[in-house]
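This is the structure I want to talk about, given as structure tokens.
A single protein chain has been omitted; all remaining protein chains appear in their positions.
And now, chain A:
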Amino acid sequence: MRKKPRYHSLKKLKIRQDWSRWSLYHLSELRPPNTATKTYFQQKWAAKSATRAYHGEVIREKKWKRQFKRSIPAVVPMDFKYLATHDGAEQAAGRGAGADSEDKQRTPLQTPYMQMTYWPIERRLDTAIFRSLFASSVRQARQFVVHGLVKVNGKKMPYPGYLLNPGDMFQVEPESVMFATGAPKVRTSTARRVAKERAAARADARAANPPQIPPSSIKITAPTREEPSPAELKKTLQALMEKVEDALAEDVKAKDKQKLRDFRKTVRSAVSLWKNASPDSVSTLDNQFSFLRTHLSTYMSNAPPPPPVPSTPSDSSLPPADPNSIFSKSDTAKLRAAFDRLKAEADYDSKWNGKDASKPYRTPWRPRDYMSAFAFIPRYLEVNQNICAAVYLRHPVARPGLAEVPTPFHVETGQLAFNWYLRRR
């Protein structure tokens, strides 16, 4: 049997649908097609071969040939004001109607139909997952689908060749997405040794005193995420609000006052939207406020001491303030509160993106190498990255000056490839 050609070969530069450094290198080496020395057939063949290595290389040629459509969806953006004021007759008006202007109409931008040859492939589920940045290659996206990690409209869809219809929502397991797009785990001998030692220690501990708690109760007690309830969030925000009111009551510099007012507005809007406030936004507001407070206290050490922060639990536990210190007792209390908040924030951070050896990717999570060079989301998809779900809004279209199918090739290559498939129709 013939040896399979290399997927990423440095001999034959083929761009693949993935975020690898080889693809990037090949992209940088890509040139317009050579039309001077090759026959038309050779040009078409080369174009087909190059484009098919990128677009749907997992699809057999025969299947793709059946999918190929010579009609390509396109749109033209319309100006509603123009439509309201003109009925189109002015375009048909000749010189007899008095149209005698010398100034030529600006030629509209070219609609790149020829870059849209492979638009039916963008409908495929695996390709759409790759395009929404949920997988680092189409092959990986395909694997996710086959392994049952992908749902379409809330139902498991194990077919990578499923053609999405406009309005279909697909979602991928967030853990798999983090694995696919995150930097790979480094496996050093030290880490392995440490893990082994820990495992041994745990085994020893288990052997010494077997667990009394039945596993079912463990499941209940272990929280997946310590997220404050909306009611708690609201309370926090209201407390914050009071603090700001206090701060505003003092006479402060105009500029600072302005800042505080702006801040108060954000808090107020946050309180009104408390249902959708995330712990994240609360912590940032908190940080902002504490910074402003300290800023104020350092600038106006001669100002009357601000009223103490209400309901600070650590207030009583503090030792009396040093008389030489610039910070008054209430200030120290505030600092203490800020410190507590900082600690809480650190906890929160670690909960979101902390070190976790059990994860299959490097923790804390960071994007994998070369991801940013390939990171774009075409307009026919609407993606929510938080839940790793996306909606296929419509088919990709060509519009003046823009083709929505992401293809790395020159427009001439696209045309040649289109002609290759046209031949058999």
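Operating definition for what follows: a contact is a pair of C-beta atoms (placed from the backbone, for glycine too) under 8 Å apart; a residue touches a chain by one contact, two chains touch by 3 or more; residues count from 1.
The rule we apply is simple: contacts and distances are computed from a predicted model.
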- Which protein name, taken from UniProt, belongs to the chain you can't see among "Ribosomal protein S35, mitochondrial", "AFG2-interacting ribosome maturation factor", "Adenylyltransferase and sulfurtransferase MOCS3" or "N(6)-L-threonylcarbamoyladenine synthase"? "Ribosomal protein S35, mitochondrial"
- Of the listed residues A:Ala92, A:Val186 or A:Ala208, which contacts the missing chain in the full complex? A:Ala92
- Task: Touching the absent chain in the whole complex: find that residue among A:Pro166, A:Pro184 or A:Pro360.
- Result: A:Pro166
- From A:Val138, A:Val177 or A:Leu416, the answer for touching the chain not displayed is A:Val177
- Item | Sole residue of A:Tyr7, A:Trp45 or A:Trp365 that reaches the chain not shown, by the stated touch rule | A:Trp365
- Item | For chain A, residues in touch with the removed chain | 10-11, 21-22, 24-25, 27-28, 30-32, 66, 71, 73-81, 83-85, 87-89, 92-94, 96-97, 112, 115, 133, 152-155, 157, 159, 161-163, 165-169, 174, 177-178, 181-182, 223-225, 227, 262, 265, 273, 276, 278, 280, 287, 290-291, 294-295, 298, 318-319, 321-322, 324-327, 332, 335-336, 338-339, 342, 352-353, 364-367, 369-379, 382-391, 393-394, 397, 399, 401-411
